[in-house]
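Encoded as structure tokens, the structure appears first; notes follow it.
Apart from one protein chain that is not included, each protein chain of the complex appears where it belongs.
Should a chain be cited, it is by its letter among A and B, assigned in written order, with residues numbered from 1 in that chain.
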Amino acid sequence: MSDYFAGIDIGSTMTKVVIMNEGIISSIVGPTGPEQRRLANKVMENALQQANLPFEAITYLIATGYGRINVPFADKQVTEISCHAKGVAHLFPECRTIIDIGGQDCKGIKIDLGRPVDFVMNDKCAAGTGRFLEVIADALGIAIEDLSALALKSTQPAQISNICTVFAEQEVVSRLAEGVPLTDLVAGILESLASRISRMVNRLKVANQVVVTGGGAKNPALVKALSDKLGYATLVPDEPLLTGAVGAALLGKDIAQKAAKKGLPLETKKRSLGEIEIL
Amino acid sequence: MAEQQKTEERKKRRTATEAASRIGGMVRAAIGGTVRAKQEGKKVAYTFIVCAYDEIIRAMNIVPVWTENYAGICGAKRDAERFLERAESLGFSRSLCTYALCGLGFDQWREDLGDMPPDAPWGGQARPDFMLSSGQILCDPRNKWYQAAQQYMPDVPIYDVGLPYPLYEDDIEVADVQDYYIKYIVAELRGLVKFLEEQTGKKMDYDRLRELVDLGERTWNLIWETYDLRRAVPTPMGTGDAMNTMVPMCFMMGTQEAYDFYLELNKELKDKIARKEGVVEDEKYRLLWGGGLPSWFALTDFNYFNSKGAVFPAETTYRMIEPIYRLNMPDTNDPIERLAWRWLGYWTYWYDKTKRRAGSEPDVERLIQYIEDYQIDGVVMHEAFSCRTWHLGLIWQLNQLRKIYKPIPVLILGQDGKQREKSRELPSLILESDIIDISSYSEVDTRNRIDAFIETLEQVKKNKADRR
Partner (left out) sequence: MSEPDTAMSKVEGYYQDYGVRARELKNEGKNIIAYLCSLVPAEIITAAGLVPFRIRGDVNEPITKGDTNLETIACPFIRSCFDLSVKGWYDFCDGIVIPHGCDSMARTYSTWRYTLGLPYSHFINVPHTVSEPSMEFFREELNTFRKSIGRFAQKGITDSDLNDAIELYNENRDKAQDLYELRKPDPPLITGTEMSKALTVGMSLPVTESNALFDDLLVELRKRKEATVSKAPRILVDGACIDNIDFIKLIEDSGANVVVDGLCIGTRDYLPHTDVGGDPLDALARRYLDKINCPRTYREKAEGDYEKDLASRFGNIGSLSEKFKVDGVILYVYKYCDPFGFEVPARKAYLDSLNIPVLYLEDEYSAGTIGRLRTRIQAFLEMIS
């Protein structure tokens, strides 16, 4: 009989769920809104549906991410540091450094023997996160998905001197009006973001292999700029948004196996996705 | 395009005096000199300015490496960021003194490479044989910086010189406490001499030290007399220049070169005064730089002030001398004791005057004196975020100054329709950024503030003029 493990990662921008046994059975990615509890229910339902499983089939469920405390049906809450470390180490056993570029935060995690040993975070300032790109893209009237392609066309990235998102936005708009090519501006913005990220990550002793996850990992120009700034080659998983949820599920599997080995009961929550009161 | 303009502007920072324009070359030579000295096997020490040990080092032929200066150079060349980032990567917070961060980043990089960091400004900073810290009322980083650097240079010893001075208290006279302060300072300086003798394997030549201390004292007097010339209207030299001419005062005290420099500056200023040549042709506003270290990468802001007719005849920053003949030095031939008394005398110089004005305080009293001596129209302060030492208390000083000193008579219209005279305080301006971290600086914002301040000054001038 197969054991199924679920991981739900409620980030500040995106919510991700995976259900796994040997591999990923189902996965859902959706935008996090203000009503995290209701959303947690919904994405869990969708994931179960996709997997064609009843909720009772889930042996263990771990919630992670910024909104992990809003998942009342989770058996355990674990920080995204531990979950990303687990997920990435599983996909890239040689990984020693993870850089997660999220919508509203950014993390660097040092791994040794598959476990996290040190980390740095920026969850205070938009300038090192996806939000930075959102603001700029908005100001330039471009879709975020198009940023990378534009940047890769640039031969002379502009130097953006302002590190604050708000001032950078002003600077970009005025430079555009001065006639600086859009491709150069976008490349400059990505370099600026890569600089901020590498500055933070350099507080860890970066070592190979370096893996980039999160929404930022889906931007090849950004990943390249980051790689250049750090002076290290970088790897990107096929599903860069799912590593947290995958790690959460795998940690659940560890807990279940540990309990089974010791002959102890596995403490879980009631498997019910009833209506949650939105307070 | 905007970047090109900025580079050109930077190249063209104008100094009012020829003397000030020579400083860049002098500093560069000095820095290169330290690297050469090291190669030649001379003893090289990391040193901090204003630590009463200049003459002591010179007397023992030790070559000082002024780490604050080097950081300032990196800042002025806008090449400090990579060193700041390196320090950050080692675990130091960016909120710490950015001179120290720059130095720590540089040192660790140099140790890591076994060579100077690539394209190090002006050839880089020599590795020291020992480091002279200072635990004194001046600054926490001076107590902790070299100790932190020792992690990357564990074989380099440190001597930490204690150099206290009593803070101003209402119920205590300096005379009550000076004996034990002097005793301690003398002991610390003697301890330093002993340390240096051990490190160099040579004994201190006290005759030579006596000569250099005497030269230092004469230099103090000369500097004071020279800066005093800036009282002239129009003023022949501003704070922009003084940020250069502070170099011999703070980095070359006890050398003939320093003395000669001020002799030439003195002559140059007298010439300008004779020809009524001021910093600007049309001098409209005379300002006091009342506190704060400058932004080393934005010294062109002084030119911007100048372009509006505003000049700075005086500043408190880096004015680290007072006339020796006013310091009540006792009659002693012991050069170490003279250094100690000079130290104490300088830091307590304004205390007596302060006691005679209600609500005053030494720093405030100093501002008032300069305002009166130099006929000042307004006060400018600069808040550098990473330096707590020089930048805590500036807001309070301005508030207190406004409270107790209202020298501007203005006419105001009373409710009865009659004109009355009222006393107003001087206009003041606070600029904000940092000493070398350029990311804290917004040129647009700074210039806006300067513009607004100039308008205020103009308004006050008009109100004053209306009185006639």
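Rule of thumb we're sticking to: a contact is a pair of C-beta atoms (placed from the backbone, for glycine too) under 8 Å apart; a residue touches a chain by one contact, two chains touch by 3 or more.
Quantities reported herein were computed from a predicted structural model and do not represent experimental measurements.
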Absent-chain contact - pick from A:Leu39, A:Leu53, A:Val78 or A:Val172: A:Val78
Sole residue of B:Gly191, B:Pro234, B:Gly309 or B:Pro323 that reaches the chain not shown, by the stated touch rule: B:Gly191
Residue, one of B:Gln39, B:Gln151 or B:Gln256, that touches the chain absent here: B:Gln151
Selected from B:Asn221, B:Gln400 or B:Thr456 as touching the chain missing from the view: B:Gln400
Among B:Cys102, B:Cys139 or B:Leu212, residue touching the chain not depicted: B:Cys139
Touch list for chain A against the chain that is not drawn: 66, 78-82, 115-117, 119, 121, 123-124
Touch residues of chain B, complete complex, unshown partner: 90-93, 95-97, 100, 133, 135-137, 139-141, 143-145, 147-148, 150-151, 154, 157-158, 160, 162, 164, 166-172, 176-177, 180-181, 183-184, 187-188, 191, 359, 361, 363, 383, 385-389, 391-396, 399-400
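Definition applied: only the chains that are shown with their structure count from here on.
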Chain centre separation in whole Å, for chain B relative to chain A (CA means): 48
Footprint of chain A on chain B - complex, ascending: 1-3, 85, 88-89, 91, 439, 442
Chain A to chain B touching residues, read off their complex: 159, 163, 167, 178, 199, 202-203
